[in-house]
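Can you keep this structure in mind? I'll have questions shortly.
A single protein chain has been omitted; all remaining protein chains appear in their positions.
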Amino acid sequence: MAKPVQSNTGSGLLRRLASNAPVLISGSILLALVVIAVAAPLLAPYDPYAQDLSRRLLPPIGYAGHDPAHFLGTDGFGRDYLSRLIYGTRISLLIGFSVVLIAGFIGTTIGLLAGYFGGKVDQVLMFVINTRLAMPVFLAAMAVVVVFGASLTATVLTLGFFLWDRFAVVIRSTTQQVAAQDFVLAARSAGFSNTRILTREILPNVLSSVVVIATLEMGSAILLEAALSFLGFGVQEPTPSWGLMLSQAREQLFFDAWLIYLPGLALLSLVLAVNIFGDGLRDLLGARDRT
Amino acid sequence: MFRISSLIAGASLLALTATSAFADKNDDTLRIGWGGDGVMINADNYLGGTRTGIWFTKMVWDTLIERDNATGEYKGSLATAWQWVDDKTLELKLREGVSFHNGAEFGADDVVFTYNTMSAENSGARFRAIVDWIDHVEKVDAMTVRIHTKEPFPQALEFLSGPMPIYPHKYYAQVGSVGMSNKPVGTGPYKVVEMKPGEQYTLVRNDDYDWGSPKSKAKITNVIIREIPDAQTQVAELMSGGIDVTADMSPDLVTRLAGVPGLEAKMSETLRIFIIGLDAAKRANNPAVNDVRVRQALNYAIDRDGIVKNLMAGAARTLSTPCHPLQFGCSEEAAVKYPYDPEKAKALLAEAGFADGLDLTMYAEAPAKEAEAIMGNLAAVGVRVSLNRVPYEAYRDAQISGKAPAFLFNWGSYSLADASASISFFFKGGEDDFAQDKDVIEWLKTGDSVTDPAKRKEVYASAIGRITKEAYWIPLFSGVRGYAWDADLDFTPYADEIPRFYEYSWK
Amino acid sequence: MNDTVLSIQCLSVALPEGADRRLAVDDVSLDLRKGETVCIVGESGSGKSITAFSVVGLLSPQLVPVAGKVLFGGNDLLKAPAAEMRRIRGARIAMIFQEPMTALNPVLRCGQQIMEMFEAHGLHTHRARRARAIELLTEVGLPDPAKAFSAFPHELSGGQRQRVMIAMALALEPDVIIADEPTTALDVTTQAQILSLLKRLRENHGTAILFITHDFGVVAEIADRVAVMHRGKVVESGPTVDVLNDPQEAYTRDLLAAVPALTPPAPAGKPDAEIVLSGLNLNKTYRGRSFFNRRDVPALTDVSFDLYRGETLGIVGESGSGKSTLGRCLMRLADLDAGEIIVDGKDLHALSERAFQPMRKTMQMVFQDPFASLNPQRTVGRIIADGPIVHGKAESLALAQAEELLSFVGLDPSSMNRYPREFSGGQRQRIGIARALALEPKIIIADEPVSALDVSVQAQVLKLLRGLKVRLSLSMIFITHDLRVAAQICDRVAVMQRGRIIEMGPTAEIFSNPKSEYTRALLAAIPGQGLGAKQAFESELPA
Partner (left out) sequence: MTSFIIKRLASAVLTILVVSALTFSLAFLAGDPAIAIAGKDSSAADIARVREYYGFDRPVVIQYGEWLAKALTGDFGRSFHYQQSVADMLASRLPITFGLGVAAIIFALAIAVPLGVAAAAKPGGLIDRFALGLSVLGQAMPTFWLALLLVVLFGLTLRWLPISGNATWQHFVMPTIALGTFALPALLRITRAGTLDALRSDYVRTARAKGLGAGKVLFRHALRNVMIPLVSISAVQLGALLAGSIVIEQIFALQGIGALSYDATLRADLPVVQAITLIVAVFYVLLTLVADIVNAILDPRIRESW
């Protein structure tokens, strides 16, 4: 009796992940940031909301006038900057995850339907996608936030409802490719319902694309939140959002530059880690699809 | 990351120096950067209604009367003399020999046209209150006019010396507001060379400005004004010599800029007052703020001194009144004081049934930086504030539609030094009155229509007493404006928040 | 010998780390003489193409020649500097590739791509280049050379494109042409034309041809000498006649035995008279979907046939003949424009999707591509069991049945929880067959089920299909372009051309006495007519 020609490679993906240096490093950073976000109450030396107006704008370590009690100094309200940065990880990751969850759901659904059914359904959904692409996101996002009030929830919902386009476009074409494969025909000829074909046959095959886009979109969601908060349309005070911290500190740029550098660097490294991880994931998942 | 560290190094270096305005001094050009409060939307400031519009108006136009900043005394500008003919009629003699920048002679027709046009229903005037008191203006002869007011209006002289410039009637009738904005023509110390709306305005000294105006003739020949909305961009321009003066600096920036060689910076108190309004009139249907004990508790909970000292570099004053103490009739003695006393606040809250704390929704008009400090104070006595800091329009919408049990805002009284510009606006009944206190309404009606200063003082004091006793508002502190300028420039800020750019000169 | 133009000596090419073997090409030696055609023949992965690409230095960077020499004009090409190689490529050694569509740049005109040959080697003026290009296009037998000159590759047919490639290869009168499976992507009649073109050109120009192929038929047609490769080694080489008629090595013998003969076996028993499926006047037209190109392509025109119980009906034809469309329409994977498909007295075409759903069990399909036809994300067991589960079978029963089916098609039942990527092409095809059988259909529609497989694997899968059909008394519609396969497995054959059945009858009759001109041409075009063995399909069935 014939045996399979290859050994089981179920753990292969993990092994490859582990042997890919950029992915390993970015993954570790990401993991560390997630841990920081989850364990923020344990890690943060102070309550990120606790003000002390008499101890404002203390510089971080390495600057003259540094107060050892505040490793990274204090902000304009005397709040511990390190604690706010630590809690800011929460906000950014929360935004990243929830936005991608919403956008991924909407975009993947649209992409699957358009790619699988084609024809009229595709035309209508393509029109929806195009309309979305022709909408100026920033303008619309600002308007939405003004309507529903600026809050974490509003920001998440707005970005979630606006960032689905890449999911839709990519998943649509991936679905078209998958749907053209014979195993989908086989499923149809066996009498599978469309729902079953979409969820059991096609979805698992586009899921790797979804994951890859999700990581990359997570990066843009985090950046967009920061930009919106920077313009005053994002998360509300006194929530420690990095974008908001940047926005508040921007006028101090020339005098207390660390107020700008620190959250900016935090933002940069988080998004960098997310993107490098996404890239690595794409290479690895793509490689598996090819073989 | 090498770039980052070099940037950090760079930033600390640059804290040391600022490029001098030597070049500007040489070509005798004053470069002004403004726009922190939003761009000047219309140089015709009756319609534009912006703060920078007032500054611009001061440079390009004149008013009938000018109030002396030092003495508070009213001096004749385009008018030389005035007197009340009766309760509702003010007659003014106009100055001879004044001409507009386009050569047109100034006369009674200009006054009649300007005020009648602007006070007309649907004139488009942004703030009705500024012109609403005028019923009509009548030309007596070529150099005499009579202003007829709707009601007796004791603050008329203050208003006439405020944001009520006189336009050349033929020109305005011909080009309209947009034309006036794009190519302003006035009598003032500066003439307009070029307007790039929302971007840059170029002015040149009016060399014919020697008809005896209480405003001085301009000392610097050229003025270039640039709209720069971002404070940090203004700072960068200031330090790199791109601009010579700005008036949008925060207290923190003023503190820092004052230490930069080649620059000077100063805070100056303004007539603007910062207030938390409370919905005592049950519009938001919030039982907590309808309870006077809660309102008083909130008043006790806020550490005004701490905020002023730490956040406003001590340049502001703490307020106990619902108006600015510099305004006529705004008596601090009349006000019930609420010194910072968190324990008393907690006790009052407990007494009102909120021993376990209180959730309060507060709307604020962005940017409202002080909101966070206030939230910190309130949190300390168990008031959990959920803050909606939104653009002015959204804030106002929430406030009017009764969505806001508490609203943090500021009020500039149109730069009018009269308590009525604040108290009467907010407590005389109507939609903006969230107290609807019958007595207060009566007192204010009296105060706004009698001409006897003593009587007015008395009724305003009664109103202030009631408003503070009932704690309809939480008066916080006065506003400050931060100026920063090139050390080569001889610059003095004024308390009425209006820089007199024509008075400044190079050292 | 002194007329040797190219000599490969002890060539070894290493594979990258982690491949299934260390060397892609293992100690291969081969001579090519002037005017001679040498075929390298082998199954996929034998190293035949890598050998050819090593000669011109066009190996992908992961593949490195580690030993041996490639002597050409006295130089070792493996050591030649890049500039030298560039002068040799195209001018003295030219190449023809398998896929003429992708081998030509889609955004450049064909003529321009030919003229580039001269440009690359700095020959002729622009005007002369153009004239030469047209001459070449004429020589390779393109009907309208001027038009072909200014055509973009996609505007030509596959055969025409390959002629353009050949014209390009000929342009500089090279000493050697290396042809890598140049006819594999072509229809059999086109293939015959290209092969004869190559033969003619070799005679006219005296060019030596190194010809890479997997097809012994092609070898028989074109090769003077042949080298058989297996797992990187040349297992046997010699004059074509000797190797084909008297193979010395067991591997060669097995390969040749796996090639199906063109002579059909004697009919096995009497055909059953019961009709299980009949198609009546089936019509289908593909509407032009693009905005300008509203050309409608008729795919099926008045196609009628009956399928008898227990028989295998072959549908043969070249690409575009409509044979695959017919299969899909029967399965209702594509919609018919008109016609009736009668099964059990019901017209399937007229049924609603809902009413048709239970009927799907009666007909199942086996697909061509063993890679694309299995969902890579589902285990083999689920792939087989899903169908019965959807049709209401209990999950445990369906899985048990799947396990049985796996042994039935010759796979280890332990394969249940593995994923398709762990299996070879032939094994996957067995899984696909098991999936089709899981619904216990009466009819199997097999759409080119063996054309993606190597010849030895093909023989095994055909054997399995045949055995199953007999054991389970299935009826089968067998769609194929390969007449050799059809000859061996079909009871009756329908020949399709441009959407019509032009001839239908018992296999032996069609092959020995074709009625239509087209069928005759089709049969005549098959390379290596006498080659191949009758396949003993009946043996070896699991109990």
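Note that the chains take the letters A, B and C in the order they are written out, and that residue 1 is the start of every chain.
Methods note: a contact is a pair of C-beta atoms (placed from the backbone, for glycine too) under 8 Å apart; a residue touches a chain by one contact, two chains touch by 3 or more.
Just so you know, these numbers come straight off a predicted model, no measurement behind them.
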The chain left out touches which of the shown chains? A, B, C
In the whole complex, of B:Asp109, B:Glu351 or B:Asp397, the residue touching the missing chain would be B:Asp397
Of B:Thr29, B:Asn42 or B:Thr117, the residue touching the omitted chain is B:Asn42
Residue, one of A:Leu72, A:Val271 or A:Leu284, that touches the chain absent here: A:Val271
Just the residue numbers, please: which parts of subunit A touch the chain that's not shown? 127, 130-131, 133-140, 142-144, 146-147, 216, 219, 223, 226-227, 230-231, 243, 246, 250, 253-254, 257, 260, 264, 267-269, 271-272, 274-276, 279
Which parts of subunit B are in contact with the chain that was left out? 3, 6-7, 10-11, 13-14, 19, 35, 38-39, 41-42, 47, 49, 122, 124, 126-129, 177-178, 181, 196-200, 226-230, 232-233, 236-237, 239-240, 242, 391-394, 396-397, 400, 411-412, 414, 425, 430-432
What does the interface between subunit C and the hidden chain look like in terms of residue numbers? 56, 58, 60, 86-91, 94-95, 97, 99, 102-108, 113, 116-117, 119-121, 152, 154-155, 165, 168, 290-293
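In this text, only the chains that are shown with their structure count from here on.
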Subunit A to subunit B, mean C-alpha position gap in Å, rounds to 44
Subunit A to subunit B touching residues, read off their complex: 49-51, 53-54, 56-57, 76-78, 146, 149-151, 232, 236-238, 248, 250-258, 261, 265
Interface with subunit A, subunit C side, in the complex: residues 328, 331-333, 357-358, 360-361, 363-365, 367-369, 372-378, 383, 386-387, 390-391, 407, 410-412, 415, 418, 421-424, 426-427, 430, 432, 435, 439
Okay, in this complex, where on subunit A does subunit C touch? 1-9, 181-183, 185-193, 196, 200-201, 204-205, 207, 289, 291
